[in-house]
Each structure stands twice: as C-alpha cells, then as structure tokens.
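With one protein chain withheld, the remaining protein chains of the complex are depicted in position.
Chain naming follows the written order as A, B and C, and within any one chain the residues start at number 1.
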Amino acid sequence: MSIAHEMLDTNPARTGFDHRALAGCIDACFACVEACVACADACLGEEMVAELRRCITTNLNCADICDATARVLSRQVGYDAALTRALLRVCSDACGRCAQECERHAGMYEHCRVCAEACRRCVEACDALLNA
Amino acid sequence: MSIAHEMLDTNPARTGFDHRALAGCIDACFACVEACVACADACLGEEMVAELRRCITTNLNCADICDATARVLSRQVGYDAALTRALLRVCSDACGRCAQECERHAGMYEHCRVCAEACRRCVEACDALLNA
Amino acid sequence: MSIAHEMLDTNPARTGFDHRALAGCIDACFACVEACVACADACLGEEMVAELRRCITTNLNCADICDATARVLSRQVGYDAALTRALLRVCSDACGRCAQECERHAGMYEHCRVCAEACRRCVEACDALLNA
Partner (left out) sequence: MSIAHEMLDTNPARTGFDHRALAGCIDACFACVEACVACADACLGEEMVAELRRCITTNLNCADICDATARVLSRQVGYDAALTRALLRVCSDACGRCAQECERHAGMYEHCRVCAEACRRCVEACDALLNA
C-alpha cells in the first residue's frame, strides 16, 4: 500500500472518493512532478536545447500543475468537490499535452520517453478519479 | 513598474497577452499566495482553530493553485493559450471560494479580512486577463 | 528502477553523485512531501487539533523544504555542489525535527506514525548522500 493510501485510510475526514483511485492519482501526480522536473533539466543539457524549448516549458508547467493537484487531492478536511474536479481536468489536460510533446522526442531522447510514460499514467489516474 | 512587468517587457518571446494585464495577474497571484499561506497559519494559531478548519484548507489550496498559476503565466516561451485559460478559470474559482470563506470570519479575524481582499484582487486580475 | 533513477541515467549531464544514492534521496524527498502534506491535513481533522498545531506547522515546513530539495537534486545541468550540500543538511534537519514531532503522537495517530517513518527514511537518504 502506498504512503498516500495509508494516509487516506488514517485521515479522520472522508471525501467520498474511493481511496484506491484517489491514492493512485496522488501517487501519479507526484511521480509526474518527479519526471517532469528531471526531463526539463535533461532537455536543457542536450546539445539541441534550442529545439527542446517547448518541451522544457511544457515540462515545467506540467510539474507545477501536478504539484498543486497532488497537494489539493491530499487534503480531505473541508474538501471541495467542484474545485477538485475542475483542477483534475486541467491536470489531465496538462499531462496529456506534456506526454504528446515528449513523445515527439521519445525516439531520440530516452528521458522524454520515460517522462511521456509518467505523464500518460497521470492522465489515466486523473481520468479514473473523475469517472470514479 | 512591477518586476513581473519588467520581466515581460524584456522577454524575447511574446504571447499576445497585454503585458499590463498579464503582469497584474502574476503579481496578484503571488500576493494571494503570500496572504493565503499567512492566513492559514494565523487561523491555526487562533483559539477557535477547530471552527477554522475549512478556512485553513481553503487557504492552503488557494495558495498552491495561485503559485502554479503565477509560474505558468510567467512562462512566455512555448506558451499554450488553451491550458493557460483553463488554469486561469480554476485559479479565479479557487480565489473566489477562498475570499468567500475568509469573508465569513473577516469581522472577527483581521487576517481573514486582509486575505479575502487579496483573493478578491486575484479574482479580478484573472478575470481581467481572461477577458483581455 | 525508480523514475528518478531512470531520469538520472538518461540525463546528458553528470554531477559525480552516485546515481543510486541520488535517486534514493530524490524519491525519499518526494515521498516525504506526500506524507507531510497528508499528515498536516489529517492532524487538522482530529478532534484535538489545538494540541497538534506544532505538528501541523512542522509538517508544512518539512513538505516545502523537501519539495525544494527534491527539485534542486533533480537538476544535473549547472550543478552546484556547495549549495546542494547546504540544502541537504537543512532538509535532513527539517525531516529529523518533523519525525521527532510526529513520533510524539504516533501512538495515538496512525498518520503521524506513517509520516514519522517517511521523515526518518528521508533523513537517512539525505545523510547517505552527504556521506557518499
């Protein structure tokens, strides 16, 4: 069981979200922050950095949005369903765009391939939570 | 001229956003982070903390969403209009909810009054940018 | 192999840090952010919230410091050894203090027990990296 899942099970507040789907989404968001911060840096170090500008910005934006989403999702006390759902949709969108951008370079840069996969998993986790 | 405005004017990339409205929104978002982080802490220190739980969560969520929004808005290179607009709407929503919650306690707690004003200014700045 | 480890192995830049120790520390920092954000919220929801004030602040501070440390450690390009080491020492210190505070409530609150363990693992990972 992940840390997020253990924390949800021991939180005195309840949001109505299924804990497995919610913990899966929190974990996927943090993993996406981890991948995107690292991918922005790896792209910056590449010889062709000038052609990776859009990828770097997309990574940095995706990291910041996933970070905020993971933190909001982790808060069960005073939970706001409408705000959470709106943020989840933006997060899914940001991850989908970042996956798409990274996939354009995935054949050439292994870090973009790994990052695209983390973004795709986060899209799936956000969408699963929205449909739960 | 604010730091955000000076930075936009000297950035080699252009997004099409009016710099005055864009800088005003970046400044308002950072000011809202500043107010919300401090208001969450001040609420935590109040004797009636148990009745301020929702206010604390709303503050923390608002701070995290404004932080991500300010950072995304500050990036002009590889700018994504659709993502930015979706995030701006969520940010305006989060600030509006936080203002509303803080206003409920504004007569009793001066920090909630100051925070509600920072949130209202951020709502206005986000909406002005969305309508620019 | 964790995402952090895969990203380090595919980054064109090299810092001289052992990748296993560095990835372990990045992972531990992000896991600590996850635990501390959730523990602050769980403490806020407890009936005895007034007695958990210090624990909540310690959690929030630890989360913010671990977040910054994880991001700095993830950047290999233009790496600065002295700054990184100074930040690692502060992070280890913040996690040690948070572990200690959570351990005081670990018998009563399961979320504090889980969080204290995440903090202890982060102390170990920071210290291992400092001694690597």
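In the analysis below, a contact is a pair of C-beta atoms (placed from the backbone, for glycine too) under 8 Å apart; a residue touches a chain by one contact, two chains touch by 3 or more.
Computed from a prediction, not measured in an experiment: that's the story for all the values here.
J.: Where does chain A touch the missing chain, residue by residue?
T.: 41, 44-45, 47, 49-50, 53, 56-57
J.: Write the list of chain B residues that the hidden chain touches.
T.: So the residues of chain B touching the missing chain come out as 3-4, 6-8, 10-13, 26-27, 30-31, 33-35, 37-39, 41-42, 44-47, 67, 70-71, 74-77, 109-111, 114-115, 118.
J.: By the contact criterion defined above, which parts of chain C meet the unshown chain? Give residue numbers in ascending order.
T.: Per the touch rule, chain C residues meeting the hidden chain are 53-58, 60-61, 64-65, 67-68, 71-72, 75, 77-80, 82-83, 86-87, 89-90, 93-94, 97.
Going forward, only the chains that are shown with their structure count from here on.
J.: Give me the ID of the chain with the smallest distance between its Cα centroid and the all-protein Cα centroid.
T.: Given all protein C-alpha atoms shown, the central chain works out to be A.
J.: Can you pull out the chain pair that has more C-beta pairs in contact than any other?
T.: A-C
J.: Could you give the separation in Å between the centres of chain B and chain C, each centre being the mean of its C-alpha atoms?
T.: Comparing mean C-alpha positions, chain C is 27 Å from chain B.
J.: Between chain A and chain B, what's the gap in Å when you average each chain's C-alpha atoms?
T.: 21
J.: In chain A, what residues contact two or more other chains?
T.: Correct list: 67, 71, 75, 77.
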